[in-house]
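Here the complex is missing one protein chain, while the rest keep their positions.
And then chain A:
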Amino acid sequence: MAILPHRSYPLSDRTLLNDPSLQSTWSHRAWVTSGCATVLISLAKSIAGAAYSHIWLEPILAGLIGYVLADLGSGVYHWGIDNYGDASTPIFGSQIEAFQGHHKWPWTITRRQFANNLHGLGSAVALTVLPIDLICNDPILHGFVGVCSGCIMFSQQFHAWAHGTKSRLPPLVVALQDAGILVSRSQHAAHHRPPYNNNYCIVSGVWNEFLDEQKVFEALEMMIFFNLGVRPRSWSEPNSEWTEEAERPPQFQRTTPLI
């Protein structure tokens, strides 16, 4: 997961383009490469196994299910991280802080280098998928795992694209966003407006309408509140934790609308 700097000096004092915290390190690249490798191995095993067994429909369907569930998983994880815990929470603390920082400075994600942006998910995927690659050979399972883990790993890239401007994105990405295959810029923009409690999914966004209309997260929040006594952050008045900083460095003054 993208880690934001712990420094607290105003954004305009930083020269974002040269900010080392947004650049990729060799460690970042190693994790992203490992994650990609495990995903590609899983997909390769699926294709090879499907060819050997002469089955195509089941692995493809499994992949489709993986793509759909990756979106749901991204939403649940995002909701949890956005609403609960803080920087001191074990394991998740740095990600929680990063997500809060993202809400304050959402455009920063578009300035992160590729591996810097994805290395957190890359490491999680590498560690999770490697054992599956080693132990399992079933092409249908690998169809699901390969696509699901690939979408989860690249969700941070889809997220970055959702913060992009139409004129600056590759036409293919814009087409995929408009087709609903990748999360759209408008859908994700809604997540960055008060009350910050909707549109949590960031792979395709296909689950967002359902989850929001059915008040699934609100119900989960109520259950957690009544059973554990913990209030989610989104119940509080928008405060400095959520509110986007108005100040932007001159080189990032917008000349075109966000959407």
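Going forward, contacts are C-beta pairs under 8 Å (C-beta built on N, C-alpha and C of every residue); 3 or more make two chains touch, one makes a residue touch a chain; residues count from 1.
The rule we apply is simple: contacts and distances are computed from a predicted model.
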item: Per UniProt, the name of the complex member that is left out, chosen from "Peroxiredoxin Q, chloroplastic", "Mitochondrial import inner membrane translocase subunit", "Proteasome subunit alpha type" or "PAT1 homolog 2"; value: "Peroxiredoxin Q, chloroplastic"
item: Among A:Leu64, A:Leu127, A:Ala190 or A:Ala219, residue touching the chain not depicted; value: A:Ala219
item: Missing-chain contacts mapped onto chain A; value: 195, 197, 210, 213-216, 218-219, 222-223, 225-227, 235
